[in-house]
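I'd like to ask some things about the structure below.
The complex is shown incomplete by one protein chain, all other protein chains being positioned as in the whole.
So, subunit A:
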Amino acid sequence: MYEHDVIVVGGGGAGLRAAIAAHEEGADVAIVTKLHPVRSHTGAAEGGINAALRDGDSWEDHAYDTMKGADYLSDAPAVDTFAQTAPEEVIQLEHWGMPFSREDDGRVSQRPFGGLSFPRTTYAGAETGHHMLHTLYEQVVKRGIEVYDEWYVSQVAVTDEDDPNERDCHGVVAWDVQTGEIAGFRAREGVVLATGGLGQAFDHTTNAVANTGDGVAIAYRAGVPMEDMEMIQFHPTTLPSTGVLISEGVRGEGGILYNSEGERFMFEYGYATNDGELASRDVVARAELTEVNEGRGVEDEYVYLDMRHLGEERITDRLENILHLAEDFEGVNGLEEPMPVKPGQHYAMGGIEVNEHGETCIDGLYAAGECACVSLHGANRLGGNALPELIVFGARAGRHAAGADMPEPKIETGPYDDAEREELGVPVGAPDGDADAVEPAADGGEAVDADDRSPDAVVEATAEAERERIDTLLEREDGVNHADVRSDLQESMTANVNVFREEEGLKQALRDIQRARERYQDVYVADKSRTFNTDLQHTIETRNLLDVAEAITMGALARDEFRGAHWRKEHQERKDDEWLKHTMVSWNDGEPELWYRPAILEGDEQTYEPKERSY
């Protein structure tokens, strides 16, 4: 068994920032990551980091824009904390040497982004995430923080009290991808999950192959609710062939969207007559698909994003990376031709329910970054708000996990007795609702029933359960290949739970997920090697995708309104009277339970009054 004060799972922006913060609190901290930290998907972020740094801007304005962009589904204490802390975190990055783009006076540059009332997006070319990731990793190296790279965390070690609010987390279980060794990692103070996104639930996504929602799923099965999972952001500008992201920075610098008729449709067809291309992402994504659906798309699939008029000098100064991406992945020279773009899955606004200190309802278990839901982004995340979230809430989670004194949280977490609950009337959860049908090999992940409840014993019992699960998977000689289950799942999610959502499609997706679960009971791993077994790893990831896909779809079916990224054909209005509340899904022994928690609109300085979003 390995032992540290704080164990951070994931080596991307949030994980690295959490580890640095915990280390600064004096904790012995280790990062356990299934990739090497510099391979993390934070490195693919392009656009920038929002922070109110300049005269004429204020944290209050940043908070207001965030709340409005979120369509009022955020919790104000999280939004206020975020906007107040982002400036010091960005300056901290600069002090750590991050190579930001610069103004003539040597200060960091800022540019306009969608949904912002001030050009407050700091950036480093169109590769801001790459520079942020490397800058943070450099600081981890400087501090000598221990990194277990290519160790896959597949369980959290949690006690099994009936009420999740009373459970304790004592560590995680991980296996060394290179050798197959399965080991318990005991965390004396706390575990911070920073495992990133879940875009692999969809088949057209900007997300890395590694983004399989591992942290969300293992926290969920340990008893932490998933929050607002239906709120999936589709980015308006991804390359049609691969899903590679074309930064919002292109539109921020003045890039223009055209349909096949050469019309600037954001204005011509009235989608956003004030802000045009710089309306909020949900607005632009729907506009593009509407153009395509009405026959004004190119090859019935995409529209054009044009940046030629910006001039070569400005493009190479601020968007050079975009030229390379368009050339390498679409064969288009962005200086001479417009780039083809269409919406693609990009970001999960929902995730592991946490408060503003990153705490879940399970004592000692924290989460930060895209896998967590504070909730900051509500129903729609503004461009440039993801990277500051990683560092603001990553630092807070790391600090709290290391035992720092923090004020009483304003956001509550965990199930409570009189919560409003809902049944969907569509099969979800374990196939047949038959508990016996759930075979441990295919399932895995519930709190372990240990006689000896000492922290070490809980971690070791969880590790033992994981060893059995993996042995069973490897011993099966025949069955279903996970890749088939995964691709069926991805296709159904993209067909049915995309930008435009209809009741029948959502129900179909739930039936497909149920079917995928059933097939997954017979999954087997063809590769019998313990050495770098990616077949095994992907098989377990696929299990995680099933749980997150189900929660996304359940939440989407139940939410019969139109809010932010969540568009429902049958319900074309935002229903503030009924739906200013967060969708929660709790594991409940494999039968997902849907319940709600009211959104908090009372902030530090003001109560955010829902207004119509006009762009």
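Simple rule for what comes next: a contact is a pair of C-beta atoms (placed from the backbone, for glycine too) under 8 Å apart; a residue touches a chain by one contact, two chains touch by 3 or more; residues count from 1.
We adopt the following convention: contacts and distances are computed from a predicted model.
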From "pyruvate synthase", "Monovalent cation/H+ antiporter subunit D family protein", "Succinate dehydrogenase/fumarate reductase iron-sulfur subunit" or "ABC transporter permease", the hidden chain's UniProt protein name | "Succinate dehydrogenase/fumarate reductase iron-sulfur subunit"
Hidden partner chain, touching residue among A:Ser117, A:Asn293 or A:Thr534 = A:Thr534
Of A:Leu35, A:Met266 or A:Ile411, the residue touching the omitted chain is A:Leu35
Candidate in contact with the missing chain, chosen from A:Gly56, A:Gly106 or A:Gly270 = A:Gly106
Among A:Glu3, A:Glu138, A:Glu491 or A:Asp576, the residue in touch with the chain that has been omitted | A:Glu138
Touching the unshown chain, subunit A contributes residues 35-36, 38-41, 43-44, 53, 87-88, 91, 94-97, 99-108, 125, 127, 130-131, 134-135, 138-139, 141-142, 178, 208-210, 241-245, 324-325, 328-331, 432, 434, 436-437, 477-483, 487, 518-519, 521-522, 525-535
